[in-house]
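Omission of a single protein chain aside, the complex is shown with its protein chains in their original locations.
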Amino acid sequence: MARALINVPPKAKRGEIIEIKALIQHEMETGFRVGTNGNMIPRDIITDFICKYNGEEIFRADLHPAISANPFFAFFTTATESGTISFEWVGDNGFAAAESATITVE
Amino acid sequence: MTQHDDHLHATRRRFLTDAAALAGSLGLGLSLTLKPATATPATMQAALKKVVGEAPLQKGKVKLDVPPLVENGNVVPVTVTVDSPMTASDYVKAIHIFNEKNPQPNVIGAHLGPRAGRATISTRIRLADTQNLTAVAELSDGSFWTDSVQVIVTLAACVESL
Partner (left out) sequence: MKRAAAIILIALAVEAAALAAEIPLAERKSGYDFMGPDSRAMQDDDTANPGMFWVLDGEALWKRKAGVADKSCADCHGDATTSMRGVAARYPAFDAARGRPVDLEQRINICRAERQNATPFSFESKELLALTAFIGRQSRGMPIEPASDDRIKPFLEAGRELFNRRQGQLNLSCSQCHDDNWGQKLAGAPIPQGHANGYPIYRLEWQTLGSLQRRLRNCLVGMRAESYPLGASEYVDLELYLMWRARGMKVETPAVRP
């Protein structure tokens, strides 16, 4: 599975707005480059990124080839309860990756 | 060449331009060369229309943050912030980013909800050339707001191969 780096604060106060960062290793081949053999290198990108908080979707992104290699996202959510923040990446050629982090909300 | 040939050439040329114009108006890109068609202000407008539909696109509320002169067009940090209370009845549903000179106009479509607390997203994008970048925010009340920035992109001074 491709490596992913997640940044979720381990602790937060109830109602606090927290920043979440996610970075995944992926070349994001655009499908617009010409290879050394003169043929177009086929597209191979991550198309969807989904973040869930205790199973409920809190952020989703539809990606296109214009997203740089090793896609990075930073977004916010409200710390409502303790639990698991899970991340899912889906892409071309059956690409699938998942990662999760726990958060304690007091 | 005879006058007859000239007439035929003119007619054929006329047909191709008309076909391209028709294709263009239908939102299709008629590419007559092998290299990928690049987005144009027209295809960007078409992509925008797909998201916004007939609703008016209003200036305001959205702030698109990009370095005015990027260090490298392959990795351009972008942040979009939308002025919104992010309550259950008044929040940002989605933030879209479009470009006008990459091979295709869409960059990202991010879907949020009131739980976000703050309508700010950051990512890193590729920009092929100096161009306009446009961000569109869709609010829970069905309104659409936008901001546009001109980004200057230069090629790296020392390249890998000639």
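Which chain is which? They are A and B, in the order written, and residues in each are numbered from 1.
Note that a residue touches a chain if its C-beta (ideal position, glycine included) is under 8 Å from a C-beta of that chain, and two chains touch if they have at least 3 such contacts.
Quick caveat: nothing in here was measured; it's all calculated off a predicted structure.
Enquirer: If I consider the whole complex, including the chain that's not displayed, which of A:M40, A:A69, A:V90 or A:V105 touches that chain?
Expert: Of the candidates A:M40, A:A69, A:V90 or A:V105, A:A69 is in touch with the missing chain.
Enquirer: List every residue of subunit B that touches the chain not included in the displayed model.
Expert: Contact residues on subunit B toward the absent chain are 67, 69, 71-72, 74-75, 77, 152, 154-162.
Enquirer: Name, in rising order, the residues on subunit A that touch the hidden chain in the full complex.
Expert: Given the touch definition above, subunit A has residues 3, 5-7, 21, 23, 25, 27-28, 68-70, 72, 74 touching the missing chain.
We adopt the following convention: only the chains that are shown with their structure count from here on.
Enquirer: What is the distance in Å between the mean C-alpha positions of subunit A and subunit B?
Expert: Inter-chain centre distance comes to 22 Å.
Enquirer: In their shared complex, at which residues does subunit A touch subunit B?
Expert: Against subunit B, subunit A makes touches at 17, 30, 32, 40, 53, 56-69, 71-78, 80.
Enquirer: Sort out for me which residues of subunit B touch subunit A in the complex.
Expert: Within the complex, subunit B contacts subunit A at residues 36, 74-76, 79, 99, 102-104, 106-113, 115-118, 120-127.
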